[in-house]
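Heads up, one of the protein chains got dropped from this complex, but the rest are sitting where they should.
Chain nomenclature is as follows: A, B and C, assigned in order of appearance, with residue numbering initiated at 1 for each chain independently.
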Amino acid sequence: MIGRTHGIHAEPTTFGLKLAMWLMEVRRATERLTRAREVVSYGKLSGAVGTFANVPPRVEEYVCAKLGLDPEPISTQIIQRDRHAEYLAAIGIVGSSLDKFATEIRHLQRTEVREAEEPFSEGQKGSSAMPHKRNPVSCEQISGLARLLRSNVQAGMENVALWHERDISHSSVERVILPDGTILLDYLLAKFTEIVKGMRVHPERMRQNLAATHGVIFSQQVLLALSKAGASREAAYQMVQRNAMRAWETGEEFQSLLLADPEVRAILATAEIESCFDLGYHLRHVNAIFQRVGLA
Amino acid sequence: MIGRTHGIHAEPTTFGLKLAMWLMEVRRATERLTRAREVVSYGKLSGAVGTFANVPPRVEEYVCAKLGLDPEPISTQIIQRDRHAEYLAAIGIVGSSLDKFATEIRHLQRTEVREAEEPFSEGQKGSSAMPHKRNPVSCEQISGLARLLRSNVQAGMENVALWHERDISHSSVERVILPDGTILLDYLLAKFTEIVKGMRVHPERMRQNLAATHGVIFSQQVLLALSKAGASREAAYQMVQRNAMRAWETGEEFQSLLLADPEVRAILATAEIESCFDLGYHLRHVNAIFQRVGLA
Amino acid sequence: MIGRTHGIHAEPTTFGLKLAMWLMEVRRATERLTRAREVVSYGKLSGAVGTFANVPPRVEEYVCAKLGLDPEPISTQIIQRDRHAEYLAAIGIVGSSLDKFATEIRHLQRTEVREAEEPFSEGQKGSSAMPHKRNPVSCEQISGLARLLRSNVQAGMENVALWHERDISHSSVERVILPDGTILLDYLLAKFTEIVKGMRVHPERMRQNLAATHGVIFSQQVLLALSKAGASREAAYQMVQRNAMRAWETGEEFQSLLLADPEVRAILATAEIESCFDLGYHLRHVNAIFQRVGLA
Partner (left out) sequence: MIGRTHGIHAEPTTFGLKLAMWLMEVRRATERLTRAREVVSYGKLSGAVGTFANVPPRVEEYVCAKLGLDPEPISTQIIQRDRHAEYLAAIGIVGSSLDKFATEIRHLQRTEVREAEEPFSEGQKGSSAMPHKRNPVSCEQISGLARLLRSNVQAGMENVALWHERDISHSSVERVILPDGTILLDYLLAKFTEIVKGMRVHPERMRQNLAATHGVIFSQQVLLALSKAGASREAAYQMVQRNAMRAWETGEEFQSLLLADPEVRAILATAEIESCFDLGYHLRHVNAIFQRVGLA
C-alpha cells in the first residue's frame, strides 16, 4: 500500500508494517501498564502521621501480605501521590496510542481512501437515510475517550503536592479518576481488540491508491537511475520533475511520459526505465523488519 | 516535631522522617527519569516511510551505535511519540514531587510556624521596607515552574496521534517542550539541591509548636490508658474530650486538667497520667523506618 | 462539493459554507479576545497588601490613566489571577479553532481528496526526492502549536489559587506563558491569514469527488420520491438499498441502476428518477444561510 507523510502519498509500504508497528507500541504499553501497576501496589498501616505510633510495623507487613501488596517503606498518613500520578500517566499515554491507532483506521476508512474499515455487522444500518454509509464511530469514540484519559493525568499530577502529612484534597479527585480511568482504559482496550479482530481490509483499494498518482511515487528511483547512468544530478532532477508534474496534472502515466521523452531515452533504455517502477525494490527489507520485531 | 494532617496538629513525628520520605521519592524520581531516558534513546534511519527503501538497516545500526542510541526496531518516517510522551510525563511527575517538597518548606517557613527556612545569605535583603522579612521565593518559584512541566505533559500526549507515516505537527511543539522541559527540570533539581543543602532548621520552634496545643496531641494515649485501666470506651472518650476541649479553648495544660479531674484520678494514678505525655512512645519505631529505607 | 461526516461522503454542501462557518468562528474569536484583553487591562498601585498604606488611591488612578488601564477596584499585592486565566483560556480556544481550520485544509489536501491546498510558491521544492510532493506543513504547524496554547491554559488556571495576599509562584510561569502565548497566537493568526489568502482551491476535484460514489449520495431523495409516490417506507428502503449497495460495490451509476430496476420503474418515471439527482435541491437554502451571517 502507499505510505503517506503529511497525508500525501510518499513511498510504498505494507499494511503488515503498520500492524507490526502497532504491535510494538502495544508491547510498550503492556510494559508501561505492568510497571504502573507495580508502582501503585503498595499498602500502609503506619498510623495518622506514619510513625506506627499505635500499631507496630509488623501489622502493616502482615496485612499487606494478605492483600498482595508491598508495604510502603515510609509513608505519612498516606502513600505519596507520585505513585498514582505515574499510574494515571501510563493510562493517559496508552490511551493516546489507542487514539493514534483509531485515527489511522478513521483515515483509511475515508470514502476517498477506503483501504480498511472498522467492523460492520451485516444487519447494522450505517444511516437511516443513506444505506451505504459506514461510519468509523467506534474509532471516533476511542479518539474521544482518550481525551478524558489525558485530562485525568493533569488532575493526577496536581494531586502530588499535598500539605504536610496529608490533606484530603486528592481523595475526591481520585474517587473519580482512578476507577473511571482504569475502567475506561479497559473498555477502550476491549473495544480496540474487537476492532482489530473484525477489521475489514481492502487490498484492491490499496493497489488502486498505489496507482492513483500515475507512477510518480517511483520518481526517486528514476532520479537515481539517471544519475547512475551518467546524468548530472541537476539535469536528472529537471527530467524527472517535468514528467512527474505533467503526470500529476494531466493524469498521464509517468512511465509512458518517460518512455516518450527523448532526453530521458538518450540515457536510459526501456528496460531500465521499467525497472524503476518496481514495488519489490521498496519492500525488499520488509522481512528484515519483521525479523527485528520477532514476527519472522 | 508535630505532624500535621489537614494543616492541623495531629501526632508527633520527626523532621528526619520528612527528609527520609523525600529521599525515597527522589529515588523513585531517579528511577523514573532513568527509565524515561532509556525509552527515548532510540534512533532511526529507515527512510521516508520506514521501509529502508534506499538505505539498508545496517546503516541505521552503524549510525545509532555511533550515537549511543539503540536502533528503533520498527519506525515510520519517525520514532513513535508514545516514547516522548513517557519522557515528558516522567519530567512532569518529578516536577510535581519537587513542588510538594517546596510546598512543605513554604509551610514550615510561614511566620506562625517558622520551623525551617530556605537558605538566606547574610547580605540578602528580605524586603527594603521590612528588614526582617525572609520570603521562600525559591520554593515558590519551584512550585510555579512545576506547573509548566505539568502542562507540557498535555502537549506531549497530544503529539502521539500523528497521521499515517507521520505529519509534522509534533515538531514545533517538541522544539519548545523537549529542551525547555529538560533544562527546566535540571534547573529545578539544582535549585532544590541548593535549598536542601542550605536549609535552616529551627528545632526550638519545633519544640514550641509541639507544645502549642497544651498537650492535647497526647489525648489518644490518655484514651487508651483509661480504657486499659477499665473505663468504658464511652466514658473514657467523654473524660478526654471535656479536658482536651478546655485545654484547647483556655490554653490551660491538658495534663494539669487531667491531674485535677476527680473522675480521671479515680482511674489513673499521677505517674500513669504523666506517662501518657511521652514523645518517646510516638517515636519508638522511627529507627525501624530508617532501617527500612536503608538509612539506619 | 461533498459534505463529509465521520470522514465519509454524506450530502452536498459548498466550499463557501465552510468559509462562512470559519468567518463566524473568527468573529466569535475576535469577540472572545477583545473581552479577554479588557479583563486583563487593569493596573494596581495599592501597596504590599492592597491597603494603600503608603500611597493613596488617587496615585493608582493617575498612573493607571497614564497607562491606559483601569484601576483594579480591589487588589492584594497583585491583581487576582482569574483575570489572566480567562485571557489564557481565550487564547487556547482561539488556537483550537485555528487547529480546526488547519485540520480541514490538511484533510482537503490529502492526495486522495486534493480539493484545496495551502499556498505553495512556484520555486518551492516539496521534496528533494519527489518533486510533485506538496505537504501542508504550515497547517500542520498550526495544529501542533495550538497544543502549546492549550497546555498554557492549564498552567494559567493553576496560577489562580495563590496564598493570602500573594505568593510569587505564578510569576515565573507567567513570564513564559503570557508573552509566549500572546506572540504565538499572533504568529498563528498571521500564518493562517496568509494561508487563507493564498489557498489553492480545485473546483474540478470537488466535482470529481461529488461523483466518486456514483450517485449514492442522492439516495435519500430517491427514498423520499418513492415514498411520496406511494411505496411503503420499508419497500422504498429495500429498493434504494439494493441499488445503492451495488453502485457502491461495483462502481456502476446509481441512477442507471434505478432506471433499470423494474420495481422502481413501476413507481417512478424516468424524469422523476432523474430529478432526484439534483445538486440544486441541496443548495437551495445556501443563500439564506449567507444572508443570516450578513454575507448576502
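A few comments on the model shown:
By definition in this document, contacts are C-beta pairs under 8 Å (C-beta built on N, C-alpha and C of every residue); 3 or more make two chains touch, one makes a residue touch a chain.
A quick note: this is a predicted structure, and the numbers were derived from the prediction, not measured.
Within the complete assembly, B:Leu223 is the residue of B:Leu223, B:Leu258 or B:Val286 that touches the hidden chain. From the options A:Ser169, A:Gln208, A:Thr270 or A:Asn287, the residue with contact to the chain not on display is A:Ser169.
Interface residues of chain A with the unshown chain, by the touch rule above, are 48, 106, 129, 135, 137, 140-141, 143-145, 147-148, 150-152, 154-155, 158-159, 163, 167-173, 176-177. Seen from chain C, the chain kept out of the figure touches residues 3-7, 10-14, 17, 20-21, 24-25, 28-29, 32, 35, 39, 47-54, 56-57, 73-77, 80, 82-83, 85-86, 89, 92-94, 96-97, 99-100, 103-104, 107, 143, 146, 150-151, 153-154, 157-158, 160-168, 220, 224, 281-283, 285-286, 288-289, 292-293. Annotation for chain B: contacts to the undisplayed chain at residues 2, 4-10, 106-107, 109-113, 129-137, 140, 154, 158, 209, 212-213, 216-217, 219-220, 223, 237, 240-241, 244-245, 247-248.
By our rule, only the chains that are shown with their structure count from here on.
Distance from the chain B centre to the chain C centre is 42 Å, each centre being the mean of its Cα atoms.
Per-chain Cα centroids separate chain A from chain B by 35 Å. Chain A and chain C have Cα centroids separated by 25 Å.
Among all residues of chain C, those that touch two or more other chains are 106, 129, 135, 137, 140, 154, 158.
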